[in-house]
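What follows is a set of notes on a single structure, which appears directly below.
Only a single protein chain was left out; the remaining protein chains are all shown in position.
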Amino acid sequence: MLDSIIFYFFAGVAVLSAALMVTRRNAIHSAVFLITTLLATAGIFLQLRAEFLFITQIILYVGGIMVLFIFVIMLVRLDAPIHQLRFRMQRLVAILVAAALGMEVTVILLLAHKLPGGGLLIQGSAPADRLPPNSEELAKSLFSNYLLPFEIASILLLVAMVGAVVMAKNRRRTDEP
Amino acid sequence: MNPTAQALLHFLQTWWVELVCAVVIVAIVPLIAGYVVLVERKLMADMQARLGPMRVGPHGLLQPIADAVKLLIKEDLVPRDADGLIFWFAPVITMVAALTAMGALYFGPAFRVAQDINIGILFVIGVSSLGFLGIILGGWASNSHYSIIGAIRSTAQLVSYEAAGGIAIVSALLLAGTLRIPDIVAAQFDSHVWFIFLAPVGFFIFMVASIAETNRAPFDLPEAESELVAGYMTEYSGFRWSLYFLGEYANMIVVASVATTLFLGGWLRPFPNIHWLRWLDLLPALFLGFVGVYCIYRAGKQPVKIQTGFMWAVALACFGLAAVFIAPWIIAPLRFALPGLNGAFWFLFKVSAYIYVFMWLRFTLPRYRFDQLMHLGWYILIPLAIINVFSVGLALLLESEFGLNRWFTMIVTTAFTLAISLFLVRMHDKRTAAASSAAAVPSDSYAG
Amino acid sequence: MQQDASQKDTLLGADELVLNMGPQHPSTHGVLRVKLKLDGERVRGTECVIGYLHRGVEKIAENRTYQQFAPYVDRMDYVAAVSNGLGYCEAVEKLLSVEAPLRARVIRTILTELQRIASHLLWLGTHALDIGALTPLFYCMREREEILKIFEKYCGARLTTHAFRIGGLQYEAYDGFEKDVERFCKDFERRIQEYVTLLTGNSIWIGRTRNVGVLNAADCIALGASGPILRAAGVKWDLRKAQPYAAYDRYQFEIPVGTNGDTYDRYMVRMEEMRQSRLICLQAIENIPEGPIMGKVGKVLKPPPGEIYHSIEAPKGILGYYIVSDGTIQPYRVRIRPPSFINLQALDKMIRGHLVADVVAVIGTLDIVLGEVDR
Partner (left out) sequence: MMSPAHYLFLSLALFLIGCIGVVTRRNVIVVLMSIELILNAVNINLVLFSRIFGDVSGQVFALFIIADAAAEAAIGLGIVIAFFRNRETVLADEMDLLKW
């Protein structure tokens, strides 16, 4: 009962604000609605007992990445063009393609019980909680089984950081002080 | 009874403590924040050779309430070109984030809202960091140059210093080996010493970063009064403005609580393991009693009769609280309440001390300039925080693998960190000297 | 792509952002309005808009008698009213070819030096407040209050004192005047140490002031900047020594000079000037000569036709009065050279290439008073 209320609340907020994010013309509004979606998704993570991901989502996504987005939007305050039209023609195509993709996946999901092993997807509730909520398990897995990917990810972040700094650096300094 | 009502009843039965605590926090924190402001003004007045608020109530004790009423009945101005929705919503974000973070805190072993969150301390830090979304969006929505410069400054500042503060916390978490708040405090009990003595550098970095995160002087650039009028709050007035204000002070309480929990032993009294110092548990009652006696002493000197009465009321309240603290000692069945009460006292005491240091710095120091602030954050604090985590980890490794004395390893690694910090400061001084000798060479302070 | 006006307001250097500082701003020291052209936070250019406090002081002079105009000059640099009065009275005395008696000149010197300390104290407090240090303001105000009390006891007014009269003084020094001044000066030694403790060695203070708003000696002279700004650039020019007036030739004092001409040097110069003023006061009260306090001037002042220029070293720089007389009881023309107005010209030179936060530091270090700039 409580579970389903929580799920429908977060899911509703997530989908609604995602839709608003795509349709708002003002980029800052889009960012705000994306933040709302991300927070709602964090709530879904918590309901799935992925508490560490929940807090990572909040700290990293909302507190880090989205702040970066807002920062850049404020730097490039291009209000006028943003109020202009979006791609008119592509909208129809996009909605058609999205609808087709959505139908496809929906059909697969609905027919899943006929597939081998697919019954898992639609049964009323998950099997007994095989995964107790704990961050220690995650850490152990991360630093043992996935150590190499972890290190690669950190190198990726380092490269991204250096790249971003190099690209964003202001080279055009010809005007006199 | 229909199933919905039954479910509701069940829900209430399970969660009523949490709900009541949450309501209490939402209701009381603004009041506490108001009184923190009063204390700040009084302390500032004392350090500046003046009296501070004296008119409303004896020694201005009712000033916060008068301020709140004034702010509530002020006209609520919205600039014509402001972005209405975001302008309306931004202060709420700041306030809600601070209060939500408070929900996961433990004010003593017994007083808490949320039940046993595994990731307690991370939750507090993560959610309180959401508060600056309100600052950024509010600054943007005001559509004013002062506001947007304040907002951009605060974005850059908060992102930089949160990195430093977050890494500094790791040193304490390494020592504790857990993210759960009660376990962190228990770890400090078990190690016989607060973590500030084991990771002093980490505490120092966290303190500097927390001042910057709460936008307090000398890092109050986003609202730098003499430059940007009020920074991101320039266009705000009345109740919305006071929401920002309350959010800032609630945030101060949050970071002070985090520092207390992680580094200052949480709700443990000084020397928690030494048995013959048990009489220290009597201190809260004595302290409150002393405050009560002082209030009675001052009551006679009040110029107005009502104020005398008010002082007596305050004194009686103090005595009442003192009685609550002393009761478990006298009445055996109440003894179960002793740890909770004393814990709450010590916790709040440490939080107050931490906030006092904040205020003291604010009254004393001039403000940093934006580029200096960024240099301090990126060239000194963040490298130092990383080295500190490394050296604390090294100390723990030496202790567990080679059986060396914990104090010995800690002192050695702290000395190592301090040596590197000296080196960093020296490097930085050299760099700034070189930069400033080529007077005012334009450099991009936003890069990075 | 469409160009739009709002597109000019970006912070990325696509175009400059124009920030209006003032006329209602906490740290423009009155109603100065500075238009800043910004690139990010870096100042690319400034434009001062003045005149919000213009009262036509010079024009008023043409419709008042010489005595009637004396109180008006107090309203120019209202934080150093005594100095303004001294300059005006001495200029008219010069025009009349009379000299105030020695006793009057000594008392004038004491009061003017006290006023210099008061003016510098107000500067220090507000300058520190601009840079973010809250507390020095209140300490400075506390000391300034002592000086204002001495003024009040002497002439009944605290701010716009009108302490001097053409030809000398109206009021005799009250009983205990020397004692009051001495007590203040003795106390002030210790008090000034408090500011030194709070600011001089503070690394944030040094970081905010050193190499900020540099104005070298050549620029100072080219722009006509005077007072502590000129001396901080290393030029040892002080009218009290160069063209002694009042009773300055009787006393020993040093002219502090700086080397870099930056904000920190100006801070140090003004701090030292306060100490020197204190020494002058102490020397003066030791021996106030007896005698009359009013020179031989009539009830109606009718200077011979002619013109005169007289300048003194006001706390903010050189304050000059150029008076043209046509032989009537009213001046034909009075032209005032206010130090703040001339010093304000240096703002653009000092601030280019610095950050927004430095603007307030530089406005603070210029020590302007808008009443004097706008007159």
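Note that the chains take the letters A, B and C in the order they are written out, and that residue 1 is the start of every chain.
By our rule, a contact is a pair of C-beta atoms (placed from the backbone, for glycine too) under 8 Å apart; a residue touches a chain by one contact, two chains touch by 3 or more.
These figures come from a predicted structure and were not determined experimentally.
By the touch criterion stated above, the residues of chain A touching the omitted chain are 3-4, 7, 11, 14-15, 18-19, 21-22, 27, 30-31, 34, 37-38, 41, 44-45, 47-50, 52-53, 56-57, 60-61, 64-65, 68-69, 72-73, 75-76, 78, 81-82, 84, 86-87, 90-91, 93-95, 97-98, 101-102, 105-106, 109, 112, 120-127, 129-131, 137-138, 141-142, 145-146, 149-150, 153-154, 156-157, 159-161, 163-168, 170, 172.
In this text, only the chains that are shown with their structure count from here on.
A separation of 44 Å divides the Cα centre of chain B from that of chain C.
Each chain gets one centre point, the mean of its Cα atoms, and the points for chain A and chain C are 61 Å apart. If you average the Cα atoms of chain A and of chain B, the two centres end up 31 Å apart. Residue positions of chain B touching 2 or more other chains: 148, 152, 440, 442, 444. For chain C, residues that reach two or more other chains under the stated contact definition are 9, 11, 352-353. Residues of chain C touching chain B in their complex: 9, 11, 17-20, 25-27, 40-42, 128-135, 137-139, 142, 198-199, 202, 204-205, 207-208, 210-211, 214, 352-360. In the complex of the two chains, the chain B residues touching chain C come out as 44, 47-50, 145-146, 148-149, 152, 217-218, 220-221, 224-229, 362-372, 432, 436-437, 439-442, 444-446. Chain contact summary for the complex, chain B toward chain A: residues 7, 11, 83, 85-86, 117-119, 122-123, 125-127, 129-130, 132-133, 136-137, 140, 148, 151-152, 155-156, 158-159, 162, 166, 179, 440, 442, 444, 447-448.
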